[in-house]
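Below is the structure I would like to discuss, written out as structure tokens.
Missing here: one protein chain of the complex. Every other protein chain is in place.
== chain A ==
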Amino acid sequence: MDTGFLRVLLDPGRFFEARMQEEPSLKVPALIAIVIGLIGAVSTIPMTDLTMAMLPAEMQGLGLLMTVISAGVAFIGGFLAWAIYGVVFHIVSLIFKGQGSLERTMEFTGYGLLPQIFGGIIGTYFSYRLLSGLSIPSMTSPEQMVEFSENLVAVLTTSPLAQIAGLVSILFLVWSANIWIFGMKHARGLSTRDAVLTVGIPMGLYILYMLITLTGWL
């Protein structure tokens, strides 16, 4: 059953095998990165609301500017993540004598980002639940805002909802990593073992870092 590029979610091996018969195209991966960026931009709304509530009335204009900047950064974040993952995988695969163009690596890495759309949606929901549950005291001085910000970080890092959101992100990242293994295998002409190492080493380190951050060991 051919379900288009969504087939990459459950059958990445055959999907990438089929893609290798065609010329590299970054259209669909770019579309995926755009969607991820949009979800990231939307996920900043609760945090932006929180920031706006902290600011005094005369600084609401600054808050609006901060909102636009945050949304822009979050939007670009989708493309940035795509680029970083792709470049890292390409470089690591060189160790295993990987062969193939960077464009193909980027294409397959972009497809691998597809599970991040689901992860982003669920993460945004948890973020909304977490931040909407907080009430903002009236603050009149910068010192109070700094104190609030520090306490907010403490709340967010110890919140069970934040931990759940982190766990969900890791799970979807594992799913993406699985797709990338098949992607690198075909894009860089690696053996299954080398493809697992190419993706597993950087992603393992990253997931380990996320777990450490999540459990508060850092």
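The rule is simple: contacts are C-beta pairs under 8 Å (C-beta built on N, C-alpha and C of every residue); 3 or more make two chains touch, one makes a residue touch a chain; residues count from 1.
Everything below uses one rule, namely that contacts and distances are computed from a predicted model.
Protein name for the hidden chain, per its UniProt entry and selected from "Gas vesicle synthesis GvpLGvpF", "Xanthine dehydrogenase family protein subunit M", "CARDB domain-containing protein" or "Ba3-type terminal oxidase subunit CbaD": "CARDB domain-containing protein". Only one of A:M20, A:A83, A:L161 or A:I207 touches the chain withheld from this view, namely A:L161. Within the set A:F5, A:F79, A:F148 or A:Y206, the residue that contacts the chain not displayed is A:F148.
Touch with the chain omitted from the figure is made, among A:L10, A:L94 or A:I212, by A:L10. Not every partner is drawn; the one left out touches chain A at residues 9-14, 115, 122, 126, 129-130, 133-137, 139, 144, 147-148, 150-152, 154-156, 158-162, 164, 167-168, 171-172, 174-175, 178-179, 182.
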